[in-house]
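The complex appears here without one of its protein chains, the remainder shown in place.
The block that comes next holds chain A.
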Amino acid sequence: MSDLLEYAVRKLIIGAFVVFVVTVVLFCIMQLMPGDPIQLISNPRIPPEKIAELKKHWGLDKPVYVQYFYWLFHILQGDFGTSITTGQKVITLIKARLPYTLLLAGGSLIFQYIIAIPLGLMAAYKEHSIFDSMVVVSTIIFWSIPSFWLGILLILIFSLKLKLLPVSGYDGLSSLILPLMTATLPNLASTLRLTRSEVLEVLREKYVSTAYAKGLSEKRVLIFHVLRNALIPVTLMFFLYLPWTVGGAVIIETIFSWPGMGRLLWTAISSQDFPVVQGIIFIIAILTVVSNIAGDIITACLDPRIRAEIRGES
């Protein structure tokens, strides 16, 4: 276990460096965009003097590196700054949106796994059956449907024709259903296919034949010998998806007017609201690093071969 700890610490140090680089690159990209959030107020009725005054107020008249270190200094103290367009604390904005994104993207991730794993296992177990072909065909369909189109289709069917569900916004759990379906179906297809192919591969392993030969029951073999091994890459995928449960889904959130982080990020980028964009990307970057490490550690716990590899490295 101490090897694992050392591994995690090493990864964390590299991760901190990655986050630092991400913030620098992001800062540069935002600066490269023409204009700035004050200049971008395209209303011609605001005189240039007022614009200069506002720029000064927000510190945008300072050199870029001064702005960056100022931001870094504050973020290390946990201060994400203030949104230039709304004048609110960035952390307040994020806090207001996070529950909705967790609900939609997190919910979608969980549904995706709860449905995909048993279906994938069944499809692989009954390879070439009608059930298997149905699963394969439907995953291809869902995987190729763009989410904005699926969203529109679902609104047309469930809200306009059947009048069962609300079109958009957030008004109780019923308004969660359509965005959740739109977010889940395409990803579900990919997880399902991954599970299926992994299970198929493991089924061909010799130790599975051994397990059968030992006279273990079908169920026991499938769950404890096949699934446990097949799920390792699937688990890893889970951790790769995880940061996006906070980042939100921009397109889906826009179609369904969902008040999540994706929409916040989108409006912040288009109005060049630096502090908000930086804040959200910073959180996503940290989460990506952390969940990658968590993914590594958990797969190591599940798979002794990976543990051995880590030990070999250190």
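Here is the rule we go by: a contact is a pair of C-beta atoms (placed from the backbone, for glycine too) under 8 Å apart; a residue touches a chain by one contact, two chains touch by 3 or more; residues count from 1.
In this text, contacts and distances are computed from a predicted model.
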item: Omitted chain (choose from "Type II CBASS E2 protein domain-containing protein", "Cytochrome c1", "ABC-type transporter, integral membrane subunit" or "Oligopeptide-binding protein AppA") - UniProt protein name; value: "Oligopeptide-binding protein AppA"
item: Of A:Phe27, A:Phe80, A:Phe256 or A:Phe282, the residue in touch with the unshown chain; value: A:Phe256
item: From A:Tyr7, A:Phe27, A:Trp71 or A:Tyr100, residue that would touch the chain that is not displayed; value: A:Tyr100
item: Touch criterion as defined above, residue of A:Leu4, A:Val18 or A:Leu54 at the omitted chain; value: A:Leu54
item: Chain A residues touching the omitted chain (full complex); value: 34-35, 39-48, 50, 54, 85-88, 93, 96-97, 99-100, 102-103, 106-107, 109-110, 113-114, 152, 155-156, 159-160, 163, 166-173, 176, 227-228, 231, 235, 254-260, 263-264, 267, 270, 298, 301-302
